[in-house]
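For chain A:
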Amino acid sequence: MSEFLASLEFINYIEMVVSVLLVVLAIFTLTMKSLIKSVLFLSSLSMLSVVSFVLLKAPDVAITEAVIGSGLVTTLFVFTLLYVHQKERDVS
Partner candidate 1 sequence: MSIVLLIAVPLFFAFLGIILKKAAPYFLLLVSFFNVLALGFISQGAIVIGGYSSFYGIQLVLNSYSLIGLYVVNTLFFVIVAINCFKHKKLSPILLISLAGLNGLLLTNDLFNLFVFMEIAGISAYLITTTTKDPKSTFNYLVLGTIGSSFYLLGLIILYAMFGVLNIRILGNIIEGVVTNKAAVALPFLFIFIGLGVETKLLPFNSWVKGILGKSNALTGPLVGAVYASAFAFVFGNLLRYLFVFSESLLLIVSILLVATILIGEAMAYASTKVREILLFSSIAQAGVAVLVFALGYYTWGTILIALNGFSKLILYLVVNIAVDQVKSDELSALKGLFVNNKLIGAGFSVATLSILGLPIFAGFIVKMNILVAMANTPKFFFVGVILLASLIEGIYFIKLLINFWFEQDQAPRVKYSYVVIYVTLVIALLITVFGVYLEPLNSIHSTLNLVKGVVMHG
Partner candidate 2 sequence: MKKILAFIFAITLGVMIILSLSNNELFTDFGDTNHYDGISSGYITSEVGGDEEPALVPVNIVTGILVDYRGFDTLGEVTVLFVSSIGVALLLGVASPKRINLNFKPNFMLSVGSRALFGVMFLTGIYIVLHAKTSPGGSFPGGAMIASSILILYLSNDTFRTDVSKFKLGKSLAASGFVLVGLIGLLFTGEFLANFHPFIMDTILVLIAIDVAGGIVGIIDNFLTEERV
């Protein structure tokens, strides 16, 4: 019985840490001055949401979010910033 309780507390502990980290990362995403840092924080936020999906027993959603949300969306952001970076370099 005590083992069971311990495992339960462990889960709740992880859940709490994940929740706090989610909020912190979201704030970082929106307060970073540099756009590329913001994008990377969004990517880690998305990765952390994958963890929370696993905790919430949603493996399908976790895989989809990992591949599409965290992987693809980040690359699209990075490509846009890269394009702009090159344009700026061409001008100067």
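The criterion applied here is as follows: a contact is a pair of C-beta atoms (placed from the backbone, for glycine too) under 8 Å apart; a residue touches a chain by one contact, two chains touch by 3 or more; residues count from 1.
The candidate set was assembled so that all candidates are chains of the complex that A comes from, given by their letters.
Just so it is clear, the model here is predicted, and its values are computed rather than measured.
Within the complex, chain A makes contact with only one of the listed candidates (1 or 2), namely 2. Those residues of chain A lying in contact with candidate 2 across their complex are 59-60, 62-64, 66-68, 71-72, 75-76, 79-80, 82-83, 86.
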